[in-house]
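The full complex has more chains than appear here; those shown keep their coordinates.
Which chain is which? They are A, B and C, in the order written, and residues in each are numbered from 1.
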Amino acid sequence: EVKTDFKVCWSIYAGWMPWGYLQDSGIMKKWADKYGINVEVVQLNDYIESINQYTAGEFDGCAMTNMDALSIPAAGGVDTSVLIAGDYSNGNDGLILKEGGDLASVKGQNVNLVELSVSHYFLARALETVGLSEKDITVVNTSDADMVSVYGTPEITAVATWNPMLSEILANQKGELVFDSSKIPGEIIDAMMINTETLKDNPALGKALVGAWFETLSLMASDTPEAMAALESMAAASGTDLAGYKAQLAATALFHTPEKLLEFTTDPKLKQTMKFVAEFLYDHGILGEGAPSPEFVGVEFPDGSVYGDKNNVKLRFDNSFVEMAAKGAL
Amino acid sequence: MSRQPKLSVHDLFKEYDGAPVLERVNIDVTEGAFCTIVGASGCGKSTFLRMLLSQEQPSRGEILLDGAPLPEEPTPDRGIVFQRYSVFPHLTVWQNLILAKEFEQAPLTGRLFGSARKKARDEIGDLLERIGLTPATDRYPAQLSGGMQQRLAIAQALVKRPKILLLDEPFGALDPGIRLDMHELLLGLWRELSMTIFMVTHDINEAFKLGTRLLVFDKVRHDPQAPEAYGATITYDLPVDKTARQKKELAETLLHDRPDSA
Amino acid sequence: MKLINRKPSRRLTIFLGLLPFAALLATYLIASDMRLAVNPSDKLLPSFQTMADTMSRMAFEPDKRNGDYLLWTDTAASLYRLFAGLAISAVLALVIGLAMGVLPVARAFFAQFTAAFSLIPPITVLPILFITLGLGEAAKIGLIIVGTTPAMIRTLAQSALDIPRELVIKAETLGASSWQITTRLYLPHILPNLVVALRLGLVPAWIFLISAEAIASTEGLGYRIFLVRRYMAMDLILPYVAWITLLAFVLDRLLLILSKRAFSWNHLEGDSL
């Protein structure tokens, strides 16, 4: 269906703060006007709610991780395209043991984390690296917003969480980071997802979003007063100060140029990552009880290859718009 | 009695939780009768009035009003003064009194405004004076004495000029002086409107003075082992005659000059 | 007959009572069908078949991870917390509410504070609660207590103040001490209101329980709902919500029946909802 008014949503996370800035600063409007459409970039505070709203059809696009995209909209039958795989977590997720030690010493402990989130996936991957499995620990579901405050209680010995909670805990409380996502780089991808059908019918939306995104990122990368002002504003919006926000960005591998992004999404390692993710989701029953195998939902890669069921492709890495940006064709 | 009775009660039974309170009550009352009801406390007088009002339904038997079954709900043609006199606690004295008029004249809002309201208030001035509540016009019921509340309840029922008036010990909390005034008021309206009145009273004097007919409620059957086994009925139904009246007046004279003579 | 006196027959009452439920179900069915027609794996409004399947799995198939029958372990965990929380709330509210209602000194002491305290939204001070009570059952029960007690105290204290002054005076003239007046006059009069307060407190109690279970937990109805919210499994969430509502409804009715049994004098006049 061709239309002119679009809404995409995002929630607060270091790698997504540019979405807020490009809406506030008018960059988005500039690009939308260029293609004769209206795009509203809406901030939601609750990450899961934002995905749910997108899945239910309230938004045309939403910022989420590769894992959640597979488990919620894609598994829910909403054909979704990865428009901008903006960054991957490069230390933004971590496992902290209060008493320190090495990763293997987590065995037998309770680990507090947001169950079934990327933290859970991250933990599973971390355990694999030392030959442990989830059976060797006990997972306690804990809300992300309260992770920092409950860490102070004596019951908690280990947490797996992400920034800003991660740095908040490390900065102020006893504990040692024993594993972080920089050791599994590129596996936790934070992307802007768009409804495939909407994107197909309205390429202008993809063009406007990609154009606005890279303009903002190049602004951030520049060493100008405007860049500082933009970063200040993003810091304020995420509830911290400039230093705090920069620290978060340091653990976020943002792709500042279309080229870098393309490099990442065309890397064959991506297929491997998505396989891991699908298997993890299947093991935890998140793909739906009707899912006969991890390959139940098909994932299409930029080269046209598909992981999983070719007849049920619901998640697509779509590089066409970023390629336009790389060619300066926007 | 060739005229159709205003109200007739046929073979009325009433029980609460299986315990009979009234049984086999039969009576025909012509229009304009003033029936005073006496009887032992707890024998079912108030219950009888509640049924005449349609507040409660008989367990058996029927009540006919003008030959037709009594409506199943209270209607404006039957006024009531409850034994535990109740007036509207959220309205002041005069607001309580103009309420009936408001209901009548303002079907939609149920409320009069401006000059209509002022007029209604002026119209009850005389009534207020007669029931002695002029100084308390603007008070809420909670700020009145027991007797004042009772007078207000009576006046409120009279304002509506009902065809049938049910009074449950209306003058119990009034001193003799005010009681006489209220008698006057009631009798005046009764004659004027040819109301049919049922009045429960414990004052035999009053029953004779006011009534044209005296109904005595009592149990006819009594089981000493199970005092609750039987209900009460109308045991005497006396037209109040001249001689009785004269006797009463004699009694009254005697009683009346006593306080001063003492 | 006037509308206010027109009592529907028993049958009509039942029929009318079921109508809005039927309407709700019908609305759901239509909306769900519409969405499923567009996207057969829509997650927002699953079909009744899907929900029934999911629930029967939760109820009758052991969990892969720990072999539990999840619906029942969740229910047991939540009900235990709910009862413990409400029981402690009830006792606290009764003691403090009674003291406030009966003793002017206690009223002077507590009135402003409970008024203010009852207005703190407890979910905003969760961290303090967790640090004070730890992360175990205590905190979850504690949140229910903190969340429901202040309002219950106020209700009970007010209902004690509403007892007609004549009755208190009467008791004094019959030789009752303050303590006796409290136990034999105030207490029986506010117990029915305690039941009312408990019934009204059921909803906030569930809400706080669910909030607490969402924060740190390994089982419980609220835990499950928040967990599967992660992948928008409305086929589990909706039946769970219905189940919670049903449990609460049964509790509510049981409390009403309890009140009618235990305080029959209080139900001699008028209807109860």
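Everything that follows uses one rule, which is that a residue touches a chain if its C-beta (ideal position, glycine included) is under 8 Å from a C-beta of that chain, and two chains touch if they have at least 3 such contacts.
The structure displayed is predicted, hence computed values, not measured ones.
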Exercise for review: Formula for the whole complex: give the number of copies of each chain kind, using the labels shown.
Suggested key: A x1, B x2, C x2
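Note that only the chains that are shown with their structure count from here on.
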**Study point:** Chain-level touch network, classified as line, ring, star, complete or other
**Key:** line
Study note, to complete from the structure: Here the gap between subunit A and subunit C, centre to centre from mean Cα coordinates and rounded to Å, is 38
Check your understanding: Per the centroid of Cα atoms for each chain, what is the distance between subunit A and subunit B, given in Å?
Key -> 82
Practice item. Hunt down the residues of subunit A that sit against at least two other chains at once, touch-wise. Key: none
Practice item. Mark out which residues of subunit B touch at least two other chains, giving numbers and ranges. Key: none
Check your understanding: In their complex, what parts of subunit C are in touch with subunit A?
Key -> 39-44, 53-54, 57, 64, 126-127, 130-131, 134-136, 214-218, 223, 226-227, 229-232
**Study point:** Partner subunit C, residues of subunit B touching it in the complex
**Key:** 71-73
Point to revise | subunit A - residues contacting subunit C, complex | key: 48, 51-52, 55-56, 68, 71-72, 75-78, 112, 114-117, 138-143, 146, 149-150, 152-156, 285-286, 288-289
